[in-house]
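Note that this complex is displayed minus one protein chain, with the remaining chains in position.
So, chain A:
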């Protein structure tokens, strides 16, 4: 590349910057200010330096929540991405049934988080919920309020139910954009179904899939409402993910300082991962374009 970038265009982004300043930058600055101070309410603050950061870094509670969070995001990505691709590959490509599938798939995406939580909370109950009752009848030990495995299974299945459609819809959009000529060429070469997928469909879907993975990762990494409504972070602390722990600390215990330090570290992790994804995505765009 021999052309230099015209960086002046960035000034056109200034209005957005002002908006973001009020919705994001100022709040983050406030959190940074909180993270180095202690308060007992009344808007009176006392200097604490890096104490909270040190405390949080040694805190087993935070590391445990982080491990649980990474496990949760990892598991749902490992299920939702392949499942989404699988669904997209088997959706009708055109006609009435294609539209029907698209509408059907969008339904879970339209339901508010707390409603999804409530649906699954009731669905999983052994006394009145269809899922819990059926599993109980089949003699399967299932109780998401007491059993760790049940609780995890419930929040994972719930997330898969809620968000696989998003991956499927994005993958479907990617598939639709592949010109017929590619398939015809593959047919002439007598490519197997697997080779068509591996060398035509997957590379062409990669762009949208990266977006799907990024969106699902970020969303699941920040997830709060659904697991909170279903399990409340229990049994014990078994499903206390990062944001649930954070809210408990900041609003439940009103430990603003440690919670702020925790938030900043949480934010740094998210920022890093987003940057990596962003870089990979732009690099891929360049390669294609």
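Here is the rule we go by: contacts are C-beta pairs under 8 Å (C-beta built on N, C-alpha and C of every residue); 3 or more make two chains touch, one makes a residue touch a chain; residues count from 1.
Note that in this section contacts and distances are computed from a predicted model.
Of the names listed as "Small integral membrane protein", "Cell division topological specificity factor", "Carbon monoxide dehydrogenase subunit G" or "ABC transporter permease", the one that matches the UniProt record for the absent chain is "Small integral membrane protein".
Set against the missing chain, the residues A:6, A:23, A:94 or A:190 yield one that touches it, A:6. Only one of A:20, A:130 or A:271 touches the absent chain when the whole complex is considered: A:271. Contact with the undisplayed chain is limited, among A:99, A:177, A:195 or A:279, to A:279. Residues of chain A that touch the chain left out of view are 1-8, 10, 26, 29-30, 32-34, 36-37, 39, 43, 45, 47, 50, 53-54, 57-58, 265, 268, 271-272, 275, 279, 283, 286.
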